[in-house]
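Yeah, one chain of the complex is gone here, protein chain that is, but the others are all in their spots.
Take a look at chain A:
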Amino acid sequence: MSLLDLKGVSLSFAGSKVLDAVDFSVPAGRIVSLIGPNGAGKTSLFNCITGFYKPQQGSISLDGTETLRMKPHQVTQLGIARTFQNVRLFREMTVLENVMSGQHSRTRAGIIDAILRLPSQRREEAEIRRIAEECLSFVGITEGWEREATTLPYGWQRRVEIARALATTPRLLLLDEPAAGLTSGEKEELIELIRRIRNERDICILLIEHDTGLVMRLSERVSVLDHGVMIAEGTPKEIQSNQQVIEAYLGVEEDALDL
């Protein structure tokens, strides 16, 4: 039973095809990786899944609910959260406030509740804060919650972004190159964190990653995208020995895939 299902998804910009009839699925409870050379369309595929791009053809569904025509915030509300390739925390706001943003779509207090500071609004605020604190602790950030988020060290910012995505209480978490720019020690912590997110929170993971060592260790399934076409799908072992994959990588970058 797959949680996320893509069928025949095609996306083009001004006539040039970015994604060509992509079939892809994420089985429930799995950690799945999406790899491929630069410009293969991986981030575009993420943007289609999260509602930022509208594919011209195909179908995308989460647990049977069609999301193709949904706006990004509706997709998030349905249970898909994401991080960005280049960290996009909210500037001039604290770490805690950044993570609190995730609960927005799960809460309802409006103008009048805020001005009158109704008991229900105060309870809700306390709950938003509690969940944000819990998510921050979960990713290992236990201090500095009142700091301006964008002044944190880079590796921490990446973790705050994951905490922010977790605060939306997703069923599926999309990570766009979560290891980019991390030290090897931080990468080990990331692998541990991603496993804990799946095991302890029962959240399905889909990640784009260039660090193939990390992908092979972490993933249970790997899909390979090249020039907008899904060329292979299988276990890390199967992908490593797939001739088409090796050619796709060798054709672009000699040492992109250390096999």
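A few notes on this one:
Quick note on the criterion: a residue touches a chain if its C-beta (ideal position, glycine included) is under 8 Å from a C-beta of that chain, and two chains touch if they have at least 3 such contacts; residues count from 1.
Everything that follows uses one rule, which is that contacts and distances are computed from a predicted model.
The unshown chain of the complex is recorded in UniProt as "Branched-chain amino acid ABC transporter permease", chosen from "Sarcosine oxidase subunit gamma", "NADH-quinone oxidoreductase subunit D", "Branched-chain amino acid ABC transporter permease" or "ATP synthase subunit delta". From the set A:128, A:175 or A:215, the residue in touch with the chain omitted from the display is A:128, counting the whole complex. From the options A:30, A:104, A:171 or A:227, the residue with contact to the unseen chain in the full assembly is A:104.
Considering the whole complex, the residue from A:10, A:57 or A:94 that touches the absent chain is A:94. The set of chain A residues touching the chain not shown comprises 50-52, 71-73, 76-77, 81-82, 84, 88-94, 97, 100-107, 109-111, 113-115, 117, 121, 124-125, 128, 144, 146-148, 151-152, 164, 168.
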